[in-house]
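Left out: one protein chain. Kept in place: all the others.
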Amino acid sequence: MATIAAPTQAGKPDAYSNTTGIWSWIATTDHKRIGTLYLWTALFFFLVGGLEAVIIRTQLMRPNMGFVSADTYNQLFTMHGTTMVFLAIMPLSAAFFNFLIPLQIGARDVAFPRLNAFSYWVYLLGGIFLTVPILFHVAPNGGWFGYAPLTSNQFSPGNNIDFWVIGLQVLGVSSLAAAFNFITTIINMRAPGMTLMRMPMFTWMSFVVQFLLILAFPPITVALVFLIMDRFFGTTFYAIAAGADPLLWQHLFWVFGHPEVYILILPAFGLVSEILPTFSKKPLFGYNVMVYSGIMIGFLGFGVWAHHMFAVGMGAVADTIFSMMTMLIAIPTGVKIFNWIATMWAGEIRFTVAMKFAIALIGMFTIGGISGVMHSSPPADLQQTDTYFIVAHFHYVLFGGSIMGILGGIYFYFPKMTGRFMDERLGNWHFWGTFVGMNLTFFPMHFSGLYGMPRRVYRYDAGQGWDLFNLMSTYGTYLIAVSTLFFVWNFVRSRTRGAVAGSDPWGAGTLEWSIPSPPPEYNFAQLPEVSSRYPLWDLKDPAKTAGIDHSHADAMTITDAHAVPVHEETERFTAKELGIPMPLPTAKPLFTAVGLMTMFSGLPFLRNDMFAVAMTLTIGGACMLIGGLYAWLTSPLE
Amino acid sequence: MSDDAKHATETHHPTGNQYLKIAIILTVITAIEVWAYYIPALVASPLFNPALIIMSALKFAIVVLYYMHIKFDHSLFRLLFTASLILAMCTGTALMFLFGVFKL
Amino acid sequence: MASHAAAALHSASGADAGHQNGHEHHHYTTTGLDNRKIAIWAFLGSECMLFASLISTYLIYKGKSIVGPYPTTEWVNEAGKVFKPILDIPTTSASTAVLLMSSFAMVLALQAVQLKGKEIAATASWWERIQRSSQFWLAATAFLGATFLGFQAYEFTSFVHEGLTLKTNLFGSTFFTLTGFHGAHVTVGVLWLMSLLWIDRTRGLGPKDELVVDICALYWHFVDVVWIVIFTLVYLIS
Partner (left out) sequence: MPKLRLREAGPALLFMVVLLTLTACGDTVYPNTTFTQFTDLNTTILSLWDRLLFWGTIVFVVVEAALIITIIRYRKRPGGPAAKQIHGNALLEITWTAIPAIILVLIAVPTVKAIFETQAPAPAGALRVEVIGHQWWWEFRYPELGIVTANELYVPVGRTVSFEMTSKDVIHSFWFPAMGGKRDLMANRTNYMWYTPNADLGTQAWNGFCTEYCGESHANMRIRLYTVQPDEFESWAKHQASPAVFNPLAAAAVLAASNTALTRAVDSTAQPSAGYVFPAERLPAHVVPQTPIPAGLDYDDALLAQGDPTRGATQSFMLGGCIGCHAINGIPGAVSAIGPDLTHVASRHTIASGLFKFDGPTLARWIKNARHMKPGSIMNTIGRGEYDPIMKMTVTAGLDDRQIADVVAYLMSLK
């Protein structure tokens, strides 16, 4: 039924633009191209973080190994955490935000296309700033959580922590800018008839995530500002000699840090909620409850931060409150898992690679959720916190949850992004390798943790009963690494050689599948007028959605001069032919981002007594930033 | 629809004279706050801090409601701002308790 | 053939006349509101968390400094000399009043832009006339903002002379960082206002620019309400 898009266009990364070449990427303001940039960059950092994990696990393969030194190990585990959280999973989610949200809500672009480009460039520069030092053995070594006072000048006198504190601050700018953009996009750019309760679940979960971002990043921004002030300007926020409280950093960090967990997991939940209905041939079970539980998880996420700190001695009352709040979160999370299973129940399940990853998420995240409840109980947590049991827990959540969901999302949306399928056979190798590998890696950690092995140790003594578990974990990591190579090969190869996919290769029901693959630069030649949650299924297989309230009256009255009823767009034009104004390409966001990064990169020189260099970079960067902003804001968008 | 919204907001906005009245009210509250600060008997009173907080909350509310037009504008803005504000106040208060600034 | 189909699509679709009027056309939006206004409110919501964290830290560290100067209590230096509390309430009250007045000026600047082009009665008083001058009110706002910054610069220098710097104690660190952060916000606001004033002087701001001024005004008022909180919690409360 679906007409296949012009094959000459399919598979080319530049398919949705008139221009080609490097400049077209540097100056792009197209949300799909920016999404693609995010995807490539984040996958690169994912490999970097994975490589760090491989070295870490090699060092821990046997007791008292000397594969790397203590300091190198500390740099590696710090960078592994920082990279995976800030440079891999968050930007992988951002890749989907960018690529998908406008398509799913029937918009031609995001609210602020140039701000979007700015977010990406800041992310790229911040990521480089954070990552490059490891090549020179001066990478951050204070843990991804960077607890002060360890990260203060007194205990970390080198430049290592400078890269971390500045890098994170800069990445925060990127995340915040993107979040304002997507909040506005989702509130204000929805196609006619796309009410909030008709939005695809990925968009919904992303919407929640954007609020988590704008409300969770300010506390860590403040904590990082204090650390920057301490390290470069001699303030005493974390100076114990001046009477500082070591808990200040921890609280500010975890006020951010816990919502951050949901920032990492909710987009994957959203992706899975798109994949499961498609391959079960059924709408999502209990859509409303799925929305509310997502909002609940996000909201409660702000009231549980101190469960990361049960060992700091907050007192019985605080422990009780945070413990109860934490347990509450298990309820909406459990609801989501049951609803996913119910979505598949009585369906016709097709086991594509994407679907396998989605099912794996349900199975694996459940394990992470159960161990999560186990340390929501403070007395029990005192035996678990800072042991490998916790490492097992959050890897089941972040690898078994976020990464599984995102990988599923990549297999699912690859045809939309490139016009070509990823290879299913290689994908199966990837999936099974990853699935077995992750269980082999992380399941034994439950045991090594409960049998007393602390976290963040670069070596452990022989005869402690941990040898077998560690050996298994290491082999598991190698298995994941090998299967990731299958993925990389598949990903790179399928871009140009994969089987050509039509506009709706999987038979999905949401708007993004009603336009050609890859989508043209304007997305929708005509704004679609939406009258249900699965407009494409309404069109092709009305029986599938007959049970959902369509509120036809609504669809009749909202009829907008701008829109036409949802239909499949099969032909490809240029925006010019259609007279659709598109944002002009511009490098001003990049210029501004370089200014921001330059401004911050002057700071480390202050500590090395290179005042002139520091001032030159900081003032020069600030001028670039302000000049770039003025140039950007005073030039027309389209 | 959008035109209606815009029209509605324009008709309900206060005028220059009302803005002036609001400015005077704000100044008077500030004057009372500072005055109270210089009366030792008042400072010693257990009601001093709560009274100051209430007065500053009042000023805060007046500026946000009238000068920032949140009273007259689209309810979306009210939702965005107050939700964040409430969360910020709750987080701040929780931190105060956790660090023993307030005691249970 | 493609272009023919495109033309047909074009005429049938919502890509109507509005789309050809250069960048002044209005995109379809779901709520009918402008994107920028939604974004600024989301931004201000985020700023609430930022200042809540900063103010909380100040209050958490209040009274925890191990050496003077202290904000609201007397302190004795090593030589046994007694010093008064360092906070200067009269001066700060004045600067607070200045910032409050700047909010008043800002709201009138926005009103003046909205009223641009509307007729004014010949018998209008000077008060009614001056309400129509966006340039006057923008300049007044920027001036009052700059005056506030002047007060702050004076306060900072006098503190440094009395021996309180960023490095002295927890009070110095938290106080300068909190008020400095606020001061930086005011500085951005003053620059923003001056940019608007410059646009107003060169090409004139009209009702179509209402939104641009409105967004700046929202930011400015927010900076003002943050100061309302800081003034009470940092300076007045005991």
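Going by the order they are written in, the chains are A, B and C; count residues from 1 in each one.
Basically, a contact is a pair of C-beta atoms (placed from the backbone, for glycine too) under 8 Å apart; a residue touches a chain by one contact, two chains touch by 3 or more.
No experiment lies behind these values; they were computed from the predicted model shown.
Of the chains on view, those touched by the hidden chain across the whole complex are A.
Here one chain is not drawn; of A:27, A:61 or A:374, the residue touching it is A:374. For the chain left out of this panel, the touching residue among A:394, A:460, A:513 or A:600 is A:460.
Touch with the chain omitted from the figure is made, among A:33, A:80, A:190 or A:282, by A:282.
Considering the full assembly, A:323 is the residue among A:116, A:235 or A:323 that touches the omitted chain. Within the complete assembly, A:337 is the residue of A:55, A:295, A:337 or A:613 that touches the hidden chain.
Chain A residues in contact with the hidden partner, per the touch definition given at the top, are 63-64, 66, 69-71, 74, 141-143, 147, 149-150, 154-156, 240, 243-247, 280-289, 311-313, 315-316, 319-320, 323-324, 327-328, 330-331, 334-335, 337-339, 341-342, 344-353, 359, 362-363, 366-367, 370-371, 373-374, 376-380, 382-387, 424, 428, 432, 435-436, 439-440, 443-444, 447, 450-465, 467-469, 472, 543-548.
One rule holds for everything that comes next: only the chains that are shown with their structure count from here on.
Of the two chain pairs considered here, A-B and B-C, the higher C-beta contact count falls to B-C.
Averaged Cα coordinates give chain A a centre that lies 33 Å from the centre of chain C.
One inter-chain figure worth recording: chain A and chain B are separated by 37 Å, centre to centre, where each centre is the mean of the chain's CA atoms. Inter-chain centre distance (chain B to chain C, centres taken as mean C-alpha positions): 15 Å. Counting only residues that touch two or more partner chains, chain A has 187, 214-215, 219, 245, 248, 255. Touching two or more other chains at once are residues 29, 31, 33, 38, 42, 45-46, 49, 52-53, 60 of chain C. Partner chain B is touched in their complex by these residues of chain A: 187, 214-215, 219, 245, 247-248, 251, 255, 302-303, 306, 314, 317-318. The residues of chain C lying in touch with chain B in their complex are 29, 31-33, 37-38, 41-42, 44-46, 48-49, 51-53, 55-56, 59-60, 62, 89, 93, 96-97, 100-101, 103-104, 106-108, 111, 114, 127-128, 131, 217-218, 221-222, 224-225, 228-229, 231-233, 236-238. Taken together, the chain B residues at the contact with chain A in this complex read 76, 84, 87-88, 90-91, 94-95, 97-99, 104.
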